[in-house]
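The chains shown are only part of the set, and none of them has been moved.
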């Protein structure tokens, strides 16, 4: 509802630099490029290349609040570590009010795992997040990853389309979903999402930057609204991270 | 208690156009008629044929709030996806107050799954919805679908009658239940519901529109108060959807 | 604490006409006498024969609020359907405040299932009901039915005595318990209940009215405070229901 907070030109295109993997996957993600263990690395990239926002958990946002204050922050409101292997539940850790008033959130994010036995808890928390975000005037991005016994392949076109539709039915402004395998499927995903915009979930680093850029190009051609990328950027050394950032922002934001 | 909000003439007849299947079943329901993935499709039909209300989740109601504002909205307050296969729990996602004050709800709806191991949570939430709706002056529609190990056949006459009675005991104004197989059984369902009005749950598309219209005719003859129909309308191409809508409204609302 | 609300003469005798079976058992209970599916049937009997109160769930009380307003209502605050077969939990559906201020409750009731794995939830809710009822000045009736793996026979004298004692320890004014098999056992049940009064739970219809009247006579001789009867009254056709009501009220209330 408040996408102008992220997109003042109203072009409906977004390039988020995701940096919540320290919690979700652990610091092993930083091993190849140890500099990336500090948020300074992604903040400088975001500032230099004009990413729409960086994605931070409450603690990282708090600790880095004096670094690059001009870079917009998307506060990830829920989270979990990867050590528990049962049906996932990612609990609300930071209320919208705190994100906005104390952490200067320009937008907020929440991960949904439809199909988990804990789906009801997350649907309820997310629906509350949507209402609170409306009160505080910030847009909501939903990370949507179907899981559980009935989900054999979480990248199957019908599963990804369902993910995007759930985001829409519950009130997300933007849905972040996996690549469903081909351009036509992504087009259906975007249609299923109706008024909700769809961005690509970047996933693990591709071997060559070119592979990722090609994927993003297909996303944009199929009606996608951009990308939320992390490891494909900050797992590369600085010069490479800068090079791929330039491409990502050019394609996703069209500049 | 506040049925005049939906039925200003006081005739006690209702034709709801249900559109929460994107969440409950997924966008596969829209595949045959992709236009139906946008709420615009059902809103136009509702406006043109005078359905009592369209049924929307919080997110759809919010996103479409400027489309056809003259069409009454029934906000579905709880919901779940179909990816989880255990005993169902459909959690309250939108409080009555938000539905009324922010989403302009003319009525509210809630799904009960009696017999699920999570029945207590839903009974409690629903009883609260009934009290809140009384405070805000909107009628309550209960979707009631018995489930669980002890429910071999959720369309058996005694099961459907129990569904309708539960709606009455907990305070619903209208109960939406499955077809119990024959006219006499439906008559008993209506008697079991006492002061609560009973509408047919439309279910999956019948092959021929005529089959559905025949069913609805039996419902009305047996004392039913109408129908909540979705797939039988919007899974058909526009011209057919218009044709069946005309029939549905004529029989259910008697005009 | 506020038994004078039900018993202005202070004689300590009660005859409740129970009508929550539509929720607890389902409308199959009404099949033999379909007229009983409407609360009008029990309200007329209660008015005619001077039952202490009728027992209604929130929804029935709301729907029938203009029928026979002179008949006192005992609002049953919790409830469940019979479709779930695990350890029972009957959740609080209606707070005392709503029952008193909106549904004109003269008394309130709550079912406890000690021995269920959900016992803690019910004990806690019931203890709160007792305190709230004290604030609002209405007496509390506890339906107490031990259940669970350790309860082989829920009518054994020591089990029924325990049921009555639990009602007393937690603060009920009146305990509604099963018949423990003989007069001496019922006397012990009443002694175990100390200051809490004990009424008989009517149970399923006896074949002959005389059997039920004999049972009630034994209850009163053993120190019981009356009865909460339902099916033994309203499962009979009107003339028989009137005849047995006359006897019940004569024996239980002594008039």
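Going by the order they are written in, the chains are A, B and C; count residues from 1 in each one.
Note that contacts are C-beta pairs under 8 Å (C-beta built on N, C-alpha and C of every residue); 3 or more make two chains touch, one makes a residue touch a chain.
The model shown is predicted, which means the values in this text are computed figures rather than measured ones.
Each chain in view is the same protein; 3 are placed here, and the whole complex, as held in this structure file, contains 5 copies.
Operating definition for what follows: only the chains that are shown with their structure count from here on.
If you take chain A and chain B together, no chain is in touch with both. Per the C-alpha superposition, chain A sits rotated 145 degrees relative to chain C, a value rounded to a multiple of 5. Between chain B and chain C, the centres computed from C-alpha atoms are 35 Å apart. Here the CA centre of chain A is 56 Å from the CA centre of chain C. Touching two or more other chains at once is no residue of chain C.
Residues of chain C touching chain B in their complex: 20, 22-23, 26-28, 30, 34, 37-39, 57-60, 62-64, 79-81, 83-86, 89-94, 98, 102. Against chain B, in their complex, chain A makes its touches with residues 1, 114-117, 119-121, 123-124, 127, 130-131, 134, 146, 148-151, 158, 161-162, 164-172, 188, 191-192, 194-196.
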